[in-house]
Structures are given as C-alpha cells and as structure tokens.
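One chain of protein is taken out of this complex; the other chains stay put.
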Amino acid sequence: MTQVLQQIALVSGKDLRIEARSRQTLGLVVVLGVLIVVVLGLGLGPQQVASGMAATAVLWVAYLFCGVLCFEKTMAVERHDGALAGLMLAPIDRGVIYAGKLLSNLVLMVMLALVVTPVAIVLFGFDLSAAPLGFAAIMAGGFVGFAAIGTLFAAAVSSTRLQGGLLAIVIFPVSLPLVIVSTQMMMRLFGEGEPLGGTGLAVLIAFDAVYLVVSWLVFELILEP
Amino acid sequence: MKTVDNKIMITYWLATTILFAASIVLVFAWTPVEQTMGVVQKIFYLHLPVAINTFLACLVSFIASVGYLWQRRQVWDDLAVSSAKMAVLLCGIVLLTGMIWGHSAWGVWWTWSPRLTFSLVLWLLYVAYLVIRPSIESRERRALVSAVYGVVAFLDVPLVYLSVKLMPDIHPSSIALSTEMKLTLLACMVPVTLLSVGLIALRFRLQRVESLNSETSSEPAPPTGVRGSFGGLA
Partner (left out) sequence: MTAMTSDTVLTTTDAALDTAGLAVQIRGLSKRYDERWVLSDINLSIPTGSYLTLLGANGAGKSTLLHTLAMLNPATSGELMLFGKSANRPSPGLRARIGVIGHQPMLYRDLSVMENLVFFGKLYGVSRPAQRAAELLERVGLADRASSMVKTFSRGMIQRLSIARALMHAPDLMLADEPFSGLDVPSVQAVSELLRELHADGKTVILTNHDVRQSLELAQRVVVLRCGSVVCDRQARHTNPDEVTREVIGS
C-alpha cells in the first residue's frame, strides 16, 4: 500500500515539477479564470452582482472552463514524445497512473481556486464569513468529482483531435449534476442560512465515489500508448 | 429470405400504426377530460410513455457500450449510437411535451423545476454523445471513447435525478388517475414502445451498412491460415 502511494506521488510529483518549471498551465488558467469572473461581472451588471449569490455560479463557470484546460495540459505532458507508453510499460498498476494524474489535476485546481475565489468574492461582494468551512467543503467535494471524470476523459480523448473546446463538450454535461448539487447547497448555506445539511453532503460524496470508481475501472481500457 | 424479412417489417409497422391510431382514439374518445387542465392534459398520454422509452433507449445504449468495452466489436458501437440517437429524439419529445404542459399549468414555457431540469440535462448528455463522435477520426478510438462516455452518461442519470431532488419542486408528484386514464396510459405504452424499438432497429441496420461500407480492408479474415487484410494497418 505504501508502495502504491509512493508511486502515485512519484507520477504526480513529476507532473508538478514539470509545471513548476514551465509554468504554462497555471499561468494560463489563472488568467482565464479571472477573465471569466470579470466578463460575467460586467455582463450581469451592478444590480445582479449586488445580490452576492451570483458569485458561486460565476465561480463554477470559471472552474469548469479552467479545469478542462488543466486536464488537457496534464495529459498533453504524457502525450509528448510518447511518455505515456513509458508509464504503461513500467511495472505499476494502471490505477496508479490515473491516481497520479488525478492528484496533479487536483493540485492545479486548488491553486487556481486560491487565486480566482478571492477575486470573485471581492468583485461580487460575496459574504463568505457566514460559513467559510461549508464553502470549502462543498467546493472540495465538487472538485474531486469533476477532476475524477475530467482526468478520465482527458486521457480518453488525448490521442484524438478532440481537444480544446471539444473536451469541454464531453466533460460539461457529465459534470452538470455536480454543479446542480453544489449550487443548491450554496444557496441553502448562504441564501437561507441553513447549516450544511447531511443529505446534500452525502449526495456530493456519493457522486465523488461513483465517478472515482467508474473512472478507476474504465481507465485501464482507454489508455493507449 | 429477403421477402420474409420484408413481410415481418411490413407487419410490424402496420401493427404499430394501427395500435397508434387505436390509442389516439382511446385518448380522445374514451378518457375523460381532466378538470383543471382541460384538453392539454391529454399530452400526458404521450409524455409518460415516451419518458419511459427514453430511459429504455438509454439503457440499450448503456448495455451496448458495456458490450463494446467487453468485446470491442463494431456491432456494439453501432447499436449504442442508434439507441443514443433515439434517446435524444425521445427525450426531445419529453422536453417539448413537458414544456407544453408547463405552459398551460403554470403559464410559463420553462421553469427550473426538478423534472424539467432532469430532462434537459439528460437530453444534453446524449446530445453531447452524438456531437463528439464525428470529431474523432479513428473508428476504434471513436467507438471506445463513445463507449466510455455511454457508460458514464448512463450512470450519471441517477445522479442527475438525486441532484434535482434538491431543487424546489412545483411538479405534480402524483396525479390522481381514473381507471380509464390508467388503461389508456397502458394502451399508449404499447405503440410508443413498438415505435421506439422499430426506429432503433431501423437506425441500427443503417448504421451497420454504413460501418461495413467504411471498412477499409476486404472482408475480415479468420485468425488461422488465411492471410489477413491488405496493407495500411500497423
């Protein structure tokens, strides 16, 4: 078990080292995320923005688009020069490759969120103080499910020309339930001041579990050197 | 052989048409007009059977996707696309009839009610399935990605259902039905199901012909003895 964890850390650590060196993905997605928040802020106008609740929806839009870009970039690292085949030849479980990629994607998304979320909160005057932990829990639950399914499909389409916006068409519909659940939970938490209910969180965790298990099972089939 | 095939086809479609006509007669002549909604309520006899068939089409697509992942045979992919196309069509009808219903019940074409949202997300899921396919050039890859998507999309359906449950609801959760209404509903199930199955079968046939035609090599060679296909494959 510790060995598997070490292997996952190895695969993911390599991704993050490449990212730290080239900084091409994070720079891109942070700027894109801020742009999306600004564009939506301008588009919604001062009155809508003042309600504050728009912030969570706006954040989801930013996370969805930036997330797809992250998934694509971390997979492109493996595509270059056939490095993926090198991983597949190694005596490691296919699940390790999946988990490593998932971890890299999650780290990137959390770093993205650390920049974009404060921007949205300030620009939209969103009052986070009511339940900062609840906010973080809902977002974390959403991220895990989204990254789980995103990592799977990024790998599935990486050997095809289905890149850019097209990957979004694959991932967005599948991720819609996550968006619905987390926005509904946010509305209850911040709009109606209800405490974070057990059922909502349970549904979110169930999502993550289903997405993770399915991706883990299917990942082996879609990997192609 | 061909004529027998044709006879079965003609009988099938004739039966479907007759049953359809019969159930329309039932809907308008036999069942009582609902008190609050009026004649618009009749759309319900189409709405529910089509909704159930949407689910069946999704199920067929899911089974075919699993079949493809398991056996890697083009046949499964052809079946999966055919039923996904049907699912989009049927789900589109569910959406439209649902909107018409909503318009007369609540006076608006669209509300973010759980069930309408559910149908919309389901429709989008399978529309995405269809639109991504042409973008993948390699046939095997297309079939594989589609199969993975088909599995995930179907498993997504209960998740969508769970998630919309969290939304505030104005949809009728249960409708008081008279015996005539229930019987008519059952009677409508039959032709709608026949139509859906027939259309999937037709579409599947067409898809088979297309994919057999697009095969680059000659006929598949058996594994032993015979030299395989012509060049061009790695």
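Order of writing sets the labels: A and B. Residues in every chain begin at 1.
Simple rule for what comes next: contacts are C-beta pairs under 8 Å (C-beta built on N, C-alpha and C of every residue); 3 or more make two chains touch, one makes a residue touch a chain.
As the structure is a computational prediction, the values presented were derived from the model and not from experiment.
Of the candidate positions A:V38, A:A57, A:M88 or A:A206, contact with the unshown chain belongs to A:M88.
Note on the undisplayed chain: of the listed residues B:K42, B:H103 or B:R139, the one touching it is B:R139. In the full complex, subunit A touches the omitted chain through residues 1, 3-4, 7, 10-11, 14, 17-18, 21-22, 77, 80-83, 85-93, 96, 225.
We adopt the following convention: only the chains that are shown with their structure count from here on.
Rounded to whole angstrom, the centroid-to-centroid distance between subunit A and subunit B, based on C-alpha atoms, equals 31 Å.
Listing the residues of subunit B that touch subunit A in their complex gives 69, 117, 121, 124-125, 127-128, 131-132, 135-138, 141-142, 144-145, 148-149, 151-153, 155-156, 159-160, 162-164, 166-167.
Taken together, the subunit A residues at the contact with subunit B in this complex read 149, 152-153, 156-157, 159-162, 166, 169-170, 172-174, 176-178, 180-181, 184-185, 200, 203, 206-207, 210, 214, 218, 221-222, 224.
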